[in-house]
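The complex appears here without one of its protein chains, the remainder shown in place.
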Amino acid sequence: MRRDLTAAAVALRVGAGQAMAGWTVLAGRCLFYVLIMTVLSALWDKVAAEPARGAIALPAGGLVLYVLATEWITLSLPAVHMRFEDDIRSGGLEPHLLRPKFYLLQSLAQSLGGTLVRLAALGGTAVVWLAVTGRQGPPAATYPYLFVLGVLAVTVGMLLYAVAGLCAFWTRRILPVQLVIQKLMFLLGGLFAPISLYPDWLRKLAEATPFAAHLYWAGVQALAPSGAMFLTAAAWQVLWIVLLSLLCLALWRAGLAKVLREGGV
Amino acid sequence: MSAVITVKSLSKAYRYARRRGGFFEAFSPEHVTIEAVAGVDFEIARGERVAIIGPNGAGKSTTLKMLSGILEPSGGEASVLGLTPWRERKALAYKIGVVFGQRSQLWGELPARESFTLLRHIYDQEAAPFAKRLGELTERFALTDLLDQPVHRMSLGQRMRCEITASLLHGPGLLFLDEPTIGLDVTAKAAIRDFIREHARDHGQTVLLTSHDTRDIELVCDRVIVVNQGRIVVDQPTDQLRRRFLGRKIITFQSAGQGVSLNLPGVTRRLSEAHATILEVDTKLTRVEQVIAAAMADGGIEDVTIEDPPMEEVIADIYASTHAT
Partner (left out) sequence: MMRAFRLYAAQSSAAIRTSFSDRGNFAIQVGGMIVNDIFFLTLWVLFFAGFRSIGGWTLSDMALLFGLTMSVVGISGVFFGGYRDMAATLLRGELDALLTQPKGLIPRLLARESIATAWGDLAGAVFVLGVFAKLEWTDLPALLLAIAAGTTVYVSASISFASLAFWAAGARTFARDLTDFMLLFSSYPGSIYQGAVKTIAFTILPAGFVVLAPMGMVRNPGAQTLALVLFGAVVYGAIAVGLFHLGVARYRRGASPSM
């Protein structure tokens, strides 16, 4: 067990190293972050400045900080689903099965390594963007808490995509599963606007989903930091990390059994 | 015989930035100039089949690219079918056929027939003469059954036959082939060589090919231009070159006991170990089957392989001999 974790730690470091070596790609992602924030902040500022208010009242200060956080998480996510699809469908799994270490843990750790590097780079970009545009960010003292929620949030997102990827054991193309999960992240997770703006019944439903654990809780913390909220957020996130890990494990075992039984996918 | 290709002191120098690892070095690259082709002269007459050979980076492909109009030279002149290739690229394109062995000009997912039809439009061919030519080519190349198969489902040899057919559909008088047999198995190579040679002979077509394979040259071309480091080392008829350099085979014997020992004219030992013997055979003096028969008579032979000497070796020999004299 300890050795498995050591191997996973090495894989995590390899993933981080890969992300840093591809610094041009990383820089491109940061540029994209700046551009999308430029557009979305313009959108929300315009809505906030609208004289005739609609049915929904915006929180004071607008939603820019919320979107800054949710995009930060979304753009940090790894394409772990594509990696699983490639490996499972192309027979690339076999060399991994010959190794004594657990493929699922190894590849998730490697993906997480790259994700953490992106999370740090994009986080830095967000702080710079706030400074350059002269916007009031969350108090600096809340940054460590935000980072913790960010790490938990990308872990939830990565596990959701891992579920999509592991479906490759049963379906030739995982694109439909991926799209459904992605859209649910946007809608129930509240990528563009907090789910607290939704009708009450939908808000209650969405809060309990892994999609909210992926985006909403960290976004709300950026908008209105509070200790109690932090604990609620972390609790939901940890709960979903445990549940999704178990789901991944179950899918992996069932898929592997299928491969071993039928000699392939 | 009139010259189809005339080349005078043609040269091409590439300048490129040498990258050094890190982030900051990317902004202060070091510039290096490489002379890929350093002033070559030759003429090719109508109906000649000429091979340009040389080691990797010798300037073969660069020369071919300049003569087909893809690349501008940095100096010198060339006339191909009366045109300057890099200035009159489109006019020349109607008159030449080009095959890049490692690159496809066919639409992979579609049946070969559809690619051929598209090429008809690209080369502005009338339907009737085109159909006639396609009929002849597919029959000669045994493609009739393949025409309605998607190209990506064909074997490499079948695909290459289609590529060559595609390059001939507009009836070019001049054919450029860049490594036409690369990656193919022995039978496929043989089919392609036979086809190129016979088609060119029957149609009075001029062929210029580059290759790594000495057999391509021996079986297709009647003249060889050897280039090394951008310069022409040798330019002579294949017969002459064959007599001096190409008529050799490398035979490797695996034996159970001690090595094979033979004493035949033109046979030299390259390596002799406990279980393996490598012989170089000059086939003008002793034929391959004589060598094998003699070795078999000795007994204890488990395995035999016959190979051509690698191109690099042949060129090294040629290079050495031209510099010695």
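Chains here go by letter, A and B, matching the order in which they are written, and residues are numbered from 1 within each.
Definition applied: a contact is a pair of C-beta atoms (placed from the backbone, for glycine too) under 8 Å apart; a residue touches a chain by one contact, two chains touch by 3 or more.
Model, not experiment: these values are computed from the prediction.
*Asks:* For the chain left off this view, which of A:V151, A:L187, A:M229 or A:L247 is in contact with it?
*Replies:* Looking across A:V151, A:L187, A:M229 or A:L247, the contact with the absent chain belongs to A:L187.
*Asks:* Touching the absent chain in the whole complex: find that residue among B:V4, B:A38, B:A51 or B:L71.
*Replies:* B:L71
*Asks:* Identify the residue among B:E30, B:E77, B:E109 or B:D185 that touches the chain left out of the display.
*Replies:* Final answer for the missing-chain contact: B:E109.
*Asks:* Thinking of the whole complex, not just what is shown, which of A:L5, A:A21 or A:L179 touches the missing chain?
*Replies:* The missing chain is touched by A:L179.
*Asks:* Under the stated touch rule, tell me which residues of chain B contact the chain that is not displayed.
*Replies:* These residues touch the chain not displayed: 12, 14-16, 36, 62, 65, 68-72, 74, 86, 89-91, 93-94, 96, 98, 100, 103-105, 107-110, 114-115, 117-118, 121-124, 150, 176.
*Asks:* Using the touch rule from the top, list residues of chain A that touch the missing partner.
*Replies:* Residues of chain A in touch with the missing chain: 24-25, 28, 31-32, 35-36, 38-39, 42-43, 45-47, 50, 52-56, 172-173, 175-176, 179-180, 183, 186-187, 192-193, 197.
Assume only the chains that are shown with their structure count from here on.
*Asks:* CA centre of chain A versus CA centre of chain B: separation in Å?
*Replies:* 53
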